[in-house]
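Here the complex is missing a single protein chain, while all its other protein chains stay put.
Just so it is clear, A, B and C label the chains in written order, and each chain counts residues from 1 on its own.
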């Protein structure tokens, strides 16, 4: 119908890309201009903001890698149904929310009690992100017909267990939050890099 | 003329998509980092912010579904006249404004008197959004020639009454605002989901 | 070279569109959540913010119409040289700045003395926008070879005087600022609508 225009899935991708790009760029608003007194030391004030810098870098990686994964999956999607639209909106709702737990964690990382709560909230948002991405993957592999013909749907279905297993790391970070907030933040950074280099590939049929 | 470049309607869509994506992502700026005293409880402070979370989710759905509808309609638009340009700008003006009534409602949802006013303002913005979308639809069905040839313009004209009827729900939420602000917010969430699953389809001619 | 990818001018357009869409959507951050005391009246507090609403609507129109014009011109541009790139960056620098004079004018519109200064600043930014758009148009008509072949460059050159004449309205609003700030804001709204409906068309050669 609208053949000469962008494909339906291309449009969903473009909108999603927009949300990813804006959420990742809004992260910087969390880092404030430090205030120094009359004879205050700006280096010192800047140094005390290290939780903000660390939270910025980790959340940037998290959103960046999630964008890479989202795109890899959508590069095999050629049709969009209403459920996929909603599952994608749910994922974007979590991605767009990331600047908030980032700010909360940066604000409380150095305060003994609240730091655990802040880290748990951060981890819970990551759990929500992993779950919504997984729901999207289940819907795609269950229906099959939304994929490009090249995708081996049966094989794709078999990746679900590995996907789910990988996702177990996120609930574990909720527990870690009550041990150490800085460790939790570091764990999320490492998880992002790990998933950046170890993605579950979308299985493609051999072309004979 | 500019045949090798993006079509005129594609360009309006891309700009509109940008505004939708930015407005939906700016919503998160409304959720603040809660402040806790010396021995304050961060869980408790986070819990007291529930109106912000609820308002975020509902407004995210509202903008997300409006984007889906906007795109469905524009996927059948192949020509753009000056009136369509203005009606679309008017719709975007309302969409881009949504973060503000969201903040107002989140700020006053738990305060007896002002909560009704805040909910009424939120509902009024939704009325404005429904009206501007409807104006756009009337212009498209009245002129006809802006549509793709596949669109059955006569049938499309007949959908207007159902469109208008559906829109009556929004003025009703203005009344509901004076009964209960939280109920009003819930109603907008339900309306968004309802319209997400029950869109008036653009009628397409049978291809013989 | 990069033939299978987006054309050079398409890329400049896409980047410019992004800046236009973001600047227009950031305008809403200027409208604050009003504060009311214990028994304060939220309707009243909302009403007192009318300068913010007016400034939002006018600046939205200004950026929206400038986007329409920018696109109309770029739909005839097929080549991009370094000067055009810089002139376009200069225009975007002014467009991206609009949220700031909008906030200043909204903040001071009701205060006798400062209102004139704020309105003058707003008008000066509009003068800068008109001048940078005109510089872009002069460069395009002077060089000619950046245009699509269909453009009648000689005729396009003749539109410069009318372009320049139209732009004279903006310096006049700087003077008007010292008479009345609300009138100045209204004038900018009217100018935007006027230019929305009365653009100087890009002259195209008759195809025989």
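We adopt the following convention: a residue touches a chain if its C-beta (ideal position, glycine included) is under 8 Å from a C-beta of that chain, and two chains touch if they have at least 3 such contacts.
Since the structure is predicted, the reported quantities are computational estimates derived from the model, not experimental observations.
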Answer for the absent chain's shown contacts is A, C
From the list A:68, A:85, A:128 or A:174, pick the residue that touches the absent chain. A:68
Specify the residue from the set A:150, A:172 or A:190 that touches the hidden chain. A:150
Residues of chain C touching the missing chain are 1-2, 4-6, 8, 11, 14-15, 18-19, 22-23, 26, 29, 82, 85-86, 89, 92-93, 96-97, 99-100, 103-104, 107-108, 113-114, 117-118, 121
Applying the definition given at the start, please give the residues of chain A touching the unseen chain. 7, 9-10, 13-14, 17-18, 20-22, 24-29, 31, 33-34, 36, 39-40, 42-43, 46, 56-57, 60-61, 64, 67-68, 71, 75-76, 78, 148, 150, 196-197, 204
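Please note the rule applied: only the chains that are shown with their structure count from here on.
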Using mean C-alpha positions as chain centres, tell me how far chain A is from chain C in Å, no decimals. 36
Distance between the centres, which are taken as Cα means, of chain C and chain B, whole angstrom: 25
Among the residues of chain A, which are close enough to touch at least two other chains? 22
